[in-house]
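Contents: one structure, followed by commentary.
Apart from one protein chain that is not included, each protein chain of the complex appears where it belongs.
For reference, chains read A, B and C in written order, and residue numbers begin at 1 within each chain.
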Amino acid sequence: MTGVALLSVFVLAVFVGFEVVSKVSTTLHTPLMSGANAIHGIVLVGAVLVTGHADGIGAQLVGLLAIVLATANLVGGFVVTDRMLEMFKARPGAGASAAKEGEGR
Amino acid sequence: MTGVALLSVFVLAVFVGFEVVSKVSTTLHTPLMSGANAIHGIVLVGAVLVTGHADGIGAQLVGLLAIVLATANLVGGFVVTDRMLEMFKARPGAGASAAKEGEGR
Amino acid sequence: MTALFDAVSGGLFGATAEAAAETTGDGILSGDAVEVGYLAAAVCFILALKGLSSPKTARRGNLIGAAGALLALVVAFLSTDLAHLALILLAIVVGAAVAVPAARMVKMTQMPQMVALFNGVGGGAAALVALMELGETSGADPGWFSLTATAFTALVGSVSFAGSMITFAKLQEIMTTRPVVLPGARWVMIGSMGLAFVLAVATVASGNLVAASVLALTGLAVGVFLVLPVGGADVPIVISLLNAFTGLTVAAGGFVLSNTLLLVAGTLVGASGTILTRLMAAAMGRSVAGILFGALKGGSTAGSTAVSDRPVKAVGADDVAILLNYARKVVVVPGYGLAVAQAQHTIRELAEVLEGRGIEVLYGIHPVAGRMPGHMNVLLAEANVPYEALKEMDEVNPEFKTTDVVLVVGANDVVNPAAKTTPGVDPKTSLLFGDAQDSLTKVLGAVKTL
Partner (left out) sequence: MTALFDAVSGGLFGATAEAAAETTGDGILSGDAVEVGYLAAAVCFILALKGLSSPKTARRGNLIGAAGALLALVVAFLSTDLAHLALILLAIVVGAAVAVPAARMVKMTQMPQMVALFNGVGGGAAALVALMELGETSGADPGWFSLTATAFTALVGSVSFAGSMITFAKLQEIMTTRPVVLPGARWVMIGSMGLAFVLAVATVASGNLVAASVLALTGLAVGVFLVLPVGGADVPIVISLLNAFTGLTVAAGGFVLSNTLLLVAGTLVGASGTILTRLMAAAMGRSVAGILFGALKGGSTAGSTAVSDRPVKAVGADDVAILLNYARKVVVVPGYGLAVAQAQHTIRELAEVLEGRGIEVLYGIHPVAGRMPGHMNVLLAEANVPYEALKEMDEVNPEFKTTDVVLVVGANDVVNPAAKTTPGVDPKTSLLFGDAQDSLTKVLGAVKTL
């Protein structure tokens, strides 16, 4: 992609990022932050590509370190988010009053 | 721009379009539709570029027709939207009860 | 897999990149400057739609959109060496000279027609642009991707043009507002859609201008037959749908010309128009497919008009005036009849008199009352009713509990099917027969004398 294309993509992604989360309820702030945190672990892709083209032994070691760190961010982020969300389940039929209030709005 | 870049831009623009209007109140449906209608009049840019490179007299005439139509869409669209919106003004201080209700939510 | 992708990408990206070079290479601005200018215009359009989504920023949003369009046009003129510059400018002047007075002078009740008309000509322009671009590049092979976009633009642009013109004719009462179901319409529709499909395939396969032109003509027929069977009540939804169609057409035109701005602007309109159409259809409890194809499946799309045998309580203007005068809270539910009778100023005056006497007056706006969604808001705003007093259906429904009188003005059609949300329609309802303007004037006079 050329520079302008990247710029266009960047500008549109800013709008998507702003709009997508502007409606989120505070209930989900922690999981959302944690999920977003996992997503930027995709820098792993960059780390893999750069390391795969690295020449010197020093650069390779740095690259491998970057891969370990990025993997921890990516994999750990998704796992920890899933653990948080595992616990968000709706009341199984009980609690008619609470459910009603939830819909009343 | 290359094809993939255009595709990326398209996909992101779809998300922006969906998200931006998903919160609009029915009060503004008509002006929003009218404003969106004006925006697609930007096909005028395409009409100008194509006509400016047209060779045959036939193609030129078709191009000029397209320019007239696109201009009508673009200019007329913005003017008619502005006329609609001109009339949406807040009550000038009066109507405390209505204003209060508006904020109460 | 690899081979396939390579083949695809060869056809897909070689020619479009070349076309981009062609249209942005030789002007005063460099290619990158042009792209950045277009991007700025696209951002203006996004901000315009965002602004239009909130009452306080709507007008500014529209102006930002217009500024973006102006910027884009200047950039386009500086992007390349244009032939026939004088003619092009003349054509722009002609288009503006026709559209601006029309847009300025149109009556509020006729806004929907105007929007339909502008939408239609935009779609037509997009179709013409795609055909011309195909004609220009007749030597080189533009690739299947670009040709698909061309076929889409030609077809959907024509559909949008023809459909919008029929919509315009219906709204302007040049033709009947009733659903028109010609004998065998179903087969004509299926036939012309089939033909369009064949022609679209032919266009993509051959890149032939004649095939694409016939495709566009077929699109006209599809557009006509698509909108003819739609009843008056569903027209707003169809306008919104055709608006989204034109947006997608312009987006496809952006692919054809490798123009980011057309792509972004068209896609924004296509996506937001789709959402809007669905919101409107949901508010009317209809499905978009049902509206478009219901008539063809048998019968029109108009609701049943069986007359109820329930006795109605007819009252006079004086009775209504008394009811209003001794209420504490009045909700006005305006409808199509208010627009037809141009009674928006009278209702506002009535509301002001009542408010002067300490009575709270709200307006409960059904989303599809009038000819377009939000039509009532525009109409009442014209009569200087502040938008804080205009309540949407969801907001006003809880208010009914504490409301003494609901004044339904020319909106029996929206209130009736909505009986489930508007409590007490039956025994507590009184009817004041007559034209909305006449009747309201009488009621206003009666209230003033109390």
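Assume a contact is a pair of C-beta atoms (placed from the backbone, for glycine too) under 8 Å apart; a residue touches a chain by one contact, two chains touch by 3 or more.
Worth saying up front: this structure is predicted, and the values here are computed from it rather than measured.
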| item | value |
| --- | --- |
| Contact footprint on subunit B, counting only the chain that is left out | 3-4, 7-8, 11-12, 15 |
| Footprint left on subunit A by the chain that the document does not show | 1-4, 6, 9-10, 13-18, 20-55, 59-60, 62-91, 94-95, 97-99, 101-102, 105 |
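FYI, only the chains that are shown with their structure count from here on.
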| item | value |
| --- | --- |
| Where subunit A and subunit C are represented by their mean Cα positions, the distance between them in whole Å | 37 |
| Averaged-CA centre spacing for the pair subunit B and subunit A, given as whole angstrom | 33 |
| Shared interface positions of subunit C, touching two or more other chains | 35, 46, 260, 264 |
| Residues of subunit A whose C-beta touches two or more other chains | 4, 8, 12, 15 |
